[in-house]
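Heads up, one of the protein chains got dropped from this complex, but the rest are sitting where they should.
Chain lettering (A and B) follows the sequence in which the chains are written, and residue indices restart at 1 in each chain.
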Amino acid sequence: MAGAGGGHRAAPRPRSGMSEPAPVRRLLIAATLVVAGCVLVLPLASVFAEALRGGLGAYLASFRDPEALAAIRLTLLVAAIAVPVNVLFGLSAAWAIAKFSFPGKRLLITLIDLPYAVSPVVSGLVYIMIYGANGVFGPWLAAHDLQVIFAVPGIVLATIFVTFPFVARELIPLMEEQGTEQEQAAMTLGASGWQTFRRVTLPNVRWALLYGVILCNARAMGEFGAVSVVSGHIRGKTATMPLQVEILYNEYNHVAAFAVASLLAMLALVTLVAKAVVERRAGAAAAQITTTEVETEPQRREAP
Amino acid sequence: MKIRILVPAAVLALIVGAIAMSGAARTASEPIELLNVSYDPTRELYRDVNEAFAAHWLAKTGQAVTVHQSHGGAGKQARAVIDGLQADVVTLALAYDIDAIAKHTSNLPTDWQKRLPHNSSPYTSTIVFLVRKGNPKHIRDWDDLLRPGVAIVTPNPKTSGGARWNYLAAWGYVLRRELGDLSELHDPAAAAEVAAAEAAALTFVSDLYARVPVFDSGARGSTNTFVRNGIGDVLLAWENEAFLAAAELGAGEFEVVVPSVSILAEPPVTVVDHWAREHGTLEVAQAYLEFLYSPQGQRLAARHYYRPVSPEHADATDLARFPALDLITVDDVFGGWQQAQRVHFDDGGVFDRITAGGR
Partner (left out) sequence: MTRRHVGVLPGFGPTLGITVFMVSAVVVIPLMGLFVRSAGLGFGGVWETVTTPRVLAAFRLSFGASLIAAAINAVIGFLVAWTLVRYEFPGKRIVDALVDLPFALPTAVSGIALTALFAPQGWVGRLLAPLGLPVAFTPLGVTLALIFIGLPFVVRTLQPALMDLDAEVEEAAAVLGAGRWQILGRVVLPTVLPALLTGVTLAFARAVGEYGSVVFISGNMPHKTEIVPLLIVAKLEQYDYAGATAIGAVMLVLSFAILLAVNLLQGWTGRHREGN
């Protein structure tokens, strides 16, 4: 997982004297640019090209459709629930796992990782087996007039599942690396647990947290497979943006389909830019922590 | 410590619960909402029908009604209703899929098909061919499909209702070609002849599916594959789907070819009693389906290339577009949908053997 790979700091300058001959270097760079062009840019470009095929007017008109607007609203709602839940969970998990040792820790981490490797279709299927009319809780939910599957809660649950590891897996390695010395110092100086967390831990992991949130959000808004299984595909009601893309595509409304797709592609681009910015700031912050923070932080912390 | 665990958990439960309520609670007060769970190619038809019905209902009762739509392969849609999709009415591609809902749930009675006229089908359709401009492969009838170099696009019969009609139409064509008179199927004296004809049909259909490059899960996917992505020489399609594609997706780029024999497809509609009762929409759901049989509903069906069961209500110009052809029925040739499904499409059935052998 790109996230799980962790630590993407800004690349250091290449070491001198240790490189390939110039022609080889140029060849490799050219090859990379070709890969980036063919594999990465071309699909992206085709989305926008198809979306604008009918001209800018038709493109913009796609967003005035009430169903498209409903899909955008639903996607935002789902992300607005799934992301905070995952932030809360990620912070708890990282605190418990990184700052303490207990038996079964590795197992817990593997379980948190599991949604990375589970096919989105299987995750959707799982929720149908649990909350569907024939599922384990199906009769109970029906008796209490609650609907999970084919309604917003099912979509939210499936989204939480697929985005489950993102925040936690960004935070755990970093917080493990940082150890507990700073927190312990704060505690001995009289800070409460909550203060310690807010004033010491959170600032130290804020970039990783933000990074996790960005990735989590991108996936939450873009998930197709799992959501497709648990959504009833009701236009204007349970269709998220990726599902709306499919619906429009199947209605021969290609301009509108690619228009909604282009919105998602723009989200991806914004995500990439935000990520790059966060990485740079995080790199700068990491350099700072080792020098200044150690000296200044304790003084600040004495105040309360 | 215990309390601190419980607080966030409770908050979470509240949030999830609140959303669950908002999703589930459909108030019985006006305006009213209906959910019509339908199959793939009816998207355009029901867009118009829903609008007309809303006006009709408002004029009649003063109540505003919004009909929501969900579309997909018929199997997938029926499966969603079985798993709890709260459809007030289902309008699917074939009776078998509604039978499946009746069988797997207690949402509607098993004799649902007797509740409305014409086997609960307000419109019928059939299977025709869609070819590219100028018909470059000279496809006129079923036999032409098996000429060398012809690639055929049809969806997966396992998941698409339309695809099952395609398959049975091809099979029925061969029986008709071999036997001449389909009444022989029910004549014990002709058993040997029938067996030979069935064998010929198996060979024909096997050859046909060996020429399919892409299997989409629904009829719409296949039309997109053929029309947009330029795959294949001929699309086996619903008549309405073929006409729609020919008329509206790049006019003049495609031609509809009507084979000598095809199948009478009866896409049925019914109220899902359980959910309609639950939502308090029984009356409006019933009226919605009856509206399909009304002169206005029949006219709309014909306009969207569905054959109305009461053609006298449709516009003559719309009716003129339907070619006359020899239509076989599932009941006559295959002994009904349950039988056809079991023999041909269930796991281990004829279709599975065909695709397994066609590797």
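Convention: a residue touches a chain if its C-beta (ideal position, glycine included) is under 8 Å from a C-beta of that chain, and two chains touch if they have at least 3 such contacts.
Worth saying up front: this structure is predicted, and the values here are computed from it rather than measured.
Across A:A151, A:L174 or A:A218, the residue that sits in touch with the chain not pictured is A:A218.
From the options A:A80, A:L189, A:L202 or A:V273, the residue with contact to the unseen chain in the full assembly is A:V273. If you put the hidden chain back, the residue from A:V126, A:L174, A:V205 or A:A282 that touches it is A:V126.
Seen from chain B, the chain kept out of the figure touches residues 1, 4-5, 8-9, 73, 75-76, 78-79, 82, 100, 104, 156, 158-159, 212-217, 225, 228-231, 347, 352, 355-356, 358-359.
By the touch definition given at the top, chain A reaches the unshown chain through residues 1-2, 4-9, 11-15, 17-21, 24-25, 28-29, 31-33, 35-36, 39-44, 46-47, 50, 88-89, 91-93, 95-97, 99-102, 106, 108-123, 125-130, 134-136, 157, 160-161, 164, 176, 180, 183-184, 187, 193, 196-197, 215, 218, 221-225, 228-229, 241-243, 245-246, 249, 257-258, 261, 264-265, 267-269, 271-273, 275-276.
Operating definition for what follows: only the chains that are shown with their structure count from here on.
A straight line joining the Cα centres of chain A and chain B is 39 Å long. Against chain A, in their complex, chain B makes its touches with residues 8, 12, 15-17, 19-25, 35, 37, 40, 43-44, 68-72, 80, 82-86, 104-105, 218, 220-221, 223-224, 227-228, 248-249. The residues of chain A lying in touch with chain B in their complex are 81, 85, 88, 92, 128, 132-135, 138, 142, 145-153, 156-157, 232-237, 247, 249-252, 254.
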